[in-house]
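One protein chain is absent from this view; the other protein chains keep their places.
So, chain A:
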Amino acid sequence: MAKQTALYAKHQEANGKIVDFGGWDMPVNYGSQIQEHQAVRQNAGMFDVSHMTIVDVAGPDATAYLQKLLANDVAKLKETGKALYTGMLNTNGGVIDDLIVYKMDGWYRTVVNCATREKDLEWMSAQKKSFDVSLTERPELAMVAVQGPKAIELVKQVKSEAAELIDSLKIFQGLPKSNWFYARTGYTGEDGLEIMVPETEVAEFWQQLLDAGVAPCGLGARDTLRLEAGMNLYGNDMDENTSPLQAGMGWTIAWEPADRDFIGRSALEAEKAAGVAMKQVGLVMESRGVMRSHQKVVVEGIGEGEVTSGTFSPSLEYSIAIARVPAATGDECMVDVRGKLVPVRVVKLPFVRNGQKQF
């Protein structure tokens, strides 16, 4: 029996098409995922992301523990509420999960993926060892992502008591307001907020946003938006057998200070020294058809790669993909789309940011 979020009844009321996602009953769309996608690019849309796992890390050794656990360095976070994106690696340098860490006053809030919840918690507990830290899951918090050019304005309209706090947020910063938490983060390539709300209050909040004109959006639109924004999806674009250096996550590795011995560091250093074999790129196919994950990429005279995420881009109206290809790949390659080798362009990610084409 799949789990349901506190917004399940709201999804049913809005005719959400429910699918199983990592053990949760979640809406994949409420009619048209393309219209939901456009709502986020042009106005404002909201997603129930209550299935994601919030884990608070506290205790005197919280900073030292996270500096060991994570490939990015929480010491970079100077201001309260500032966040960073990071991989949590195994000793081979493979990605156990990707997560966001917010620095709070003397503690940290992390948000990890739902499908990886159990193995993440197990790994995080196992790494506590001699560190004096506590890990506290926060299942009583629901989470709503409100995204799009009008998102912040509409949230402020609905939650006027938080308007001042919301105005003070920098990009990639989150702050509490009584038992709510407002973060200027997201997974769409648009400005917006991710808001953690006590689950007893979230249905009312969702309804207020609906009344204000925010469009409910499902997992389908969430996927096309993040893909256009060039953001990885755990399990598709990287997993425990993928090096972050081959998954477009090189920028999240904090190599300095050189003596910070994070888990996976030595494996990544060895990989760098030997030469990183593959790289992550964007692919653009302007002809008909749609690239899909696991399709083969052929780079003439160089080798082969794989599409890790592919879709039809509602903003560009043709197919785009994230792929892992040989490091020497140039501007063009071919993708095996349903048995036909189709020439495609190789571009730098992202494809779309703040409503604008980026390549």
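Heads up, the rule we're going with is that a contact is a pair of C-beta atoms (placed from the backbone, for glycine too) under 8 Å apart; a residue touches a chain by one contact, two chains touch by 3 or more; residues count from 1.
Definition applied: contacts and distances are computed from a predicted model.
> When you check the chain that is not on display against UniProt, which of "Copper oxidase", "Glycine cleavage system H protein", "Phenylacetate-CoA oxygenase subunit PaaC" or "ATP-binding cassette domain-containing protein" does it turn out to be?
Checked against "Copper oxidase", "Glycine cleavage system H protein", "Phenylacetate-CoA oxygenase subunit PaaC" or "ATP-binding cassette domain-containing protein": the hidden chain maps to "Glycine cleavage system H protein".
> Among A:33, A:86, A:185 or A:280, which one is in touch with the chain left out?
A:33
> Just name the one of A:289, A:303 or A:355 that touches the chain not displayed here.
Looking across A:289, A:303 or A:355, the contact with the absent chain belongs to A:289.
> Tell me which residue among A:148, A:220 or A:248 touches the hidden chain in the full complex.
Per the contact definition at the top, the residue touching the missing chain is A:220.
> Can you name the residues of chain A that touch the chain not displayed here?
Chain A touches the chain not shown through residues 17, 28-29, 32-34, 220, 224, 288-290, 292, 311-312, 314, 338.
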